[in-house]
Structures are given as C-alpha cells and as structure tokens.
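What follows is a structure written as structure tokens; I'll ask about it next.
Heads up, one of the protein chains got dropped from this complex, but the rest are sitting where they should.
Labels run A and B following the written order; every chain starts at residue 1.
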Amino acid sequence: MSVGKGRKILYVDPDLCTGCEVCESVCSFAHDGAYNPMNTRITRVRIEPVTNIAIGCQTCSDAACIGACPQKAITKKEPENFLIINENKCDGCGFCIRACPFGAITLHTKTNKAISCDLCTTTEYKEPQCVECCPKEAIRVAHLVEVSEDKRIVAVKKLMENLGKTL
Amino acid sequence: MSIKINAMSELGHYLGWKQKEVSVENQTIRTILIDLASQEQFQEKVYDPVEDALRAGVVILVNGRNILQLEYLDTILSENTDLTIYYPLGGG
Partner (left out) sequence: MKGYTGKVARINLATGDIKREEISEEFCRNWIGGYGMGIKVVWDEVPAGCDPLSPDNVLVFNIGPFPGTILPTSSKYGVFAKSPLTGLFGMAISSGSVGAQMRRAGWNMVILEKKAPEPVYIMFDNDDIQIQPCSETLWGKKDSWETEEWIRHHYHDERIGVSSIGKAGEIMVRIACLTNDRNRQAGRTGMGAVMGSKNVKALAFRGTNSVEVAHPKEFYKKGKELIKISMGPVTIKYRDLGTPVNVLEFQKLGILPTRNFQSGVFEHAFDVSGEKMAETWVVKKAACSQCPIGCDHLVYIKDGPYKGAVASVDYECSFSVGSNCGIWDMPAITRAIELCDRHTIDGISAGVCVSFAMEAFENNVLTPEQVGYDLKFGDGDAMVRFIEDICLGRTEAGKIIGLGSRGAANYLGQNSMHYAMQVKGLEMPGYVVRGIKTAALGFAVAIRGGCHLRNGAYQFDIKGDFDRFTQDKPEERVKKIINMENDYALIDSYIICKFTRGIYKNGVDEQAEVYSMVTGIDVTGDDLRTRGAAIHNLAKCYNLREGATKADDYLPERDYTDPLPEGPSEGQYIDRDLYTVMLDAYYSERGWDSDGVPTQETLDKYGLSSFVNLDDLHPIEERRYMPCL
C-alpha cells in the first residue's frame, strides 16, 4: 500500500493479470451502482495469445487531455495528479479521448461526460476498489519512484545471481 | 527397510519437499506422521499429533490404496511402500 503524498498511479502487473475483468466490474459499480465495462475507469486489454493487462489513467505530468479540452473542463487533483473532470463544463466532445495516448478516458454511456480514474475518491469506498478486489493482487496504487525502486531491486538481484555474486 | 513418502502437488509446494525416503522398522503410518510433524508446516497442513488427527481434506495412499480402506493410521508399512499424501479435488 502506498503511503505519503505525491503523484500516484494505478500500477498493474502484467505477469499477474489474468484479464478477468473484475476490476472493470467493481469500478463501474463503485461509481454507478451497476456493472458495465463501458463505464469503467480501468480497462482490461487482452492481446492474444498471452498478454493481459488492465490500464487506466497514467496521471501524466503534462497531460495532453487537459490541453485538448475546449471547455477547460479538466484539472488535476494535487498532489496525486489524477483528473478532476467538471461535469458542468464537459460537453462530451471527446477531444480528451482523442488526445490521451493510453485510451484511459471514456465517455459514460448514460451521462455522455468524460470519465477517468479518480482512485475511487468520488465513491463511498476508502480504497480503490480494483486494488481491493483484484483476485491476483495485481493492482496497486504506487508512486512512480516505488515502481522504479522495485524494478531496480529485481534487476540487480537477477544480475548478481547470474554473476555468481549472491550468498 | 526404506519407504518413499510423496507430498504431491500443492502440498509439496507448501511443505518445500516432494519426496523423502525414510528408514523405518515395522512402523505404522501414525509413527511416520508424528515424526514428520516435527516440521511446522506438516503439522499445520497434514497431521496434528496432539489431537492425533489428519487435517480436513488430506488423503493418504499406501501403494495407491486410501488408508481409510486399510487400517487408517494404524496401517503397518512394509518394504518399498509408496506412501502418498495430498489434497485431492476433482477437475477437468
């Protein structure tokens, strides 16, 4: 579990993800009270034969969606960096969707407003539901520095093993 | 005389061993289990020596025969017995 302030992302481990879509279901339920993968802020992507991952907002520092929005409806929640989409300003034009390089924004099928991951802060749940419910525990909220630190340790361990330098 | 003890599938993972060969003298299953229960994981997953009871879902086979159809924990082992311990559950 990530603690502390600063920019956060939802990190999904592609080795653990099985593409089960539970994250999509709980996300849509937590926000809307109904299950619908069209209205989810984290989406599973399956590329045959063996790739599965779920992807959502990457909280880009210089977010293309913010600049693209003609209504200036999108701002950032500091310090976590996820998007705040002002429903009164959003007119569902979809320019943010076109601009986002990760396909992380969608238009809600009922309200026709843009939706994006808010770490479940607009729901009644304390923890992001996808993190809580992922059956493979493949999703966590992380600071980017934590992600890189974990990878460094894994890489170094492997390297040292190969060099015969571990005890 | 020696017998082979197999811990199959998930149980083997959990115990950290898949096979042991042990030397025994006219022993019952019970005495073998008490011995093996000195390993904490074995006690947790397979046999409680205090209650003299197998954990739920454990099956023990002697040469493929379920000990429930033999003398259960009193089954006496002979030379070259294949003792297998596991958690079975059907699947397709």
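The criterion applied here is as follows: a residue touches a chain if its C-beta (ideal position, glycine included) is under 8 Å from a C-beta of that chain, and two chains touch if they have at least 3 such contacts.
Everything numeric here is computed off the predicted structure, so don't read it as measured data.
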item: Per the touch definition above, residue among A:25, A:81 or A:116 touching the missing chain; value: A:25
item: Missing-partner contacts on chain A, residue numbers; value: 18-22, 25-26, 28-29, 32-39, 45-46, 48-52, 109-110, 132-133, 135-136
item: Footprint left on chain B by the chain that the document does not show; value: 6, 8-10, 13, 59, 61, 63-69, 82, 84, 86-92
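Going forward, only the chains that are shown with their structure count from here on.
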item: Distance from chain B to chain A - Cα centre to Cα centre, in angstrom; value: 47
